[in-house]
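For this depiction, one protein chain was excluded, whereas all remaining protein chains were kept in their positions.
For chain A:
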Amino acid sequence: MGDIRQSLLPRDVLSAAKELLYHLDIYICNLVQSGRQPPQVDAKTLELVEEFILHAPKDRNAPARKMSALQELQLLEIMCSCFQEQSRDTVRQLMFSALFHIQGNQADESRMVLLGKLVSMAVAVGRVPILECAATWLQRTHRVYCVRLAQVLVDDYCSMVPGSVPTLQNIHSMSPRFCCQFITAVSTLYDLSSELVPPLELLQMIVSWIQEDPRLVLITFLNTPLSGSQPISSLDVTPLGSLVRWCVKAPLAYRNEKKQVLANRSADSEPDPRPLFSALHLSVLQVFMLLPNVLNEKGLFGRLALLQMESVAALTSDLSRLLDQADKHAHTSAAGAQVPPQLALDRLAQALQVAMASGALLCSREDLRPICSRLPHNNLLQLVLSGPVMYYNNIHTPPLAYSPHAAHSPIASHAPLPTRSPHTPLTSHAQYPAQPFMSGMPFAFRPGH
């Protein structure tokens, strides 16, 4: 593969890229057919991709070749059809990762740009294979890059081109898997802090997706064999955690937002987002309700926390901070100021209750109490935390081993467990126990402007 470089060099930019794609296709087909496990694209080929497709500057003195916008469009078009025409899924995946897998070098920037354009275009022209590949990419890549891709799509379809929201909406039908990953990425990106509020169109879209098919958010989880290839810092398996966060924080976030909106515009065109969050909350709860069955099917009930304790802790501390702020403002504002905080706490209580009940959150009330201790009083929350009877609607007793203390020594806690499945996903999963949720930290992938 490396020897074709000399023949590519004299070509013009586009034909060199085309030819490389062609060779790459053949190469990967050969690779797959050779049956070597795992099929791996060698470094030389990756370098060629960087040089001739991504046009990363090879060395300082060589002027970087650059494609014109039209050439780039042509290349994208060729890629689209290339992926479309490739029938074998493995080859596609390999090719996609050869092109777009983040390598941690300086080509990554152009890689991301090209990927953004490719996916955006694939959404527009309905190239399902690309979306599928992208869904996989979103599973395997560091979340910083994932939210960048999501950002590109949101920018393109929700803000740049008016009236193109329906096109993005179509991804639900085109590739549910991509759609699910997209929701995860987007809900991670917009944490409802001051600047990162999702565009209304996006919110409507997500709500309508989940309303239509609550299982959508679980698709990645359902389709992914917990095969141990969950890389570090990738997105969560489901968007449930971040969606709960959305719902809980929304009353407070949008209360601030609303003031600005009222000040800025006459608030006529903009529909109220709060009903959307109510609907979303309902849908999320419904998804939680689905979980016991799903988990039971996979035999993971009580063993896999889809809603992680750390994210709950982060959420509550975040919430208490927000409520403190709200309190400060409440001194001056009217009596109705108490409604949003109570709504937020209600939602938190509901979500916790349902999550615990459905086995998404693996902890006891006692574990929750310290976490929620700083929150102001709320009847429902009080009830949830101190309820007389912990009610489980399934036959398994909650494993006591899942205490917060045990969460820090997962090996110790997992070891005595009887493993029912022949493979060992849990141990490998447990090596990456909990993604520390860094809501208190500055958000690394905040948009630049």
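Here is the rule we go by: contacts are C-beta pairs under 8 Å (C-beta built on N, C-alpha and C of every residue); 3 or more make two chains touch, one makes a residue touch a chain; residues count from 1.
Everything below uses one rule, namely that contacts and distances are computed from a predicted model.
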Absent chain [UniProt protein name; select from "Integrator complex subunit 5", "dolichyl-diphosphooligosaccharide--protein glycotransferase", "NCBP1 protein" or "E1 ubiquitin-activating enzyme"]: "Integrator complex subunit 5"
Full-complex contact with the absent chain, from A:Ser175, A:Ser234 or A:Gln350: A:Gln350
Identified contact with the non-displayed chain, of A:Met121, A:Leu196 or A:Leu222: A:Met121
Which residue of A:Pro10, A:Gly163 or A:Pro225 touches the chain not shown here: A:Gly163
Touch criterion as defined above, residue of A:Leu276, A:Leu315, A:Ala355 or A:Ile371 at the omitted chain: A:Leu276
On chain A, residues whose C-beta touches the chain left out of the figure: 68-70, 72-74, 76-77, 80, 116-118, 120-121, 124-126, 155-157, 159-167, 169-170, 204, 207-208, 211, 271, 274-276, 278-279, 281-282, 285, 343, 346-347, 350, 353-354, 449
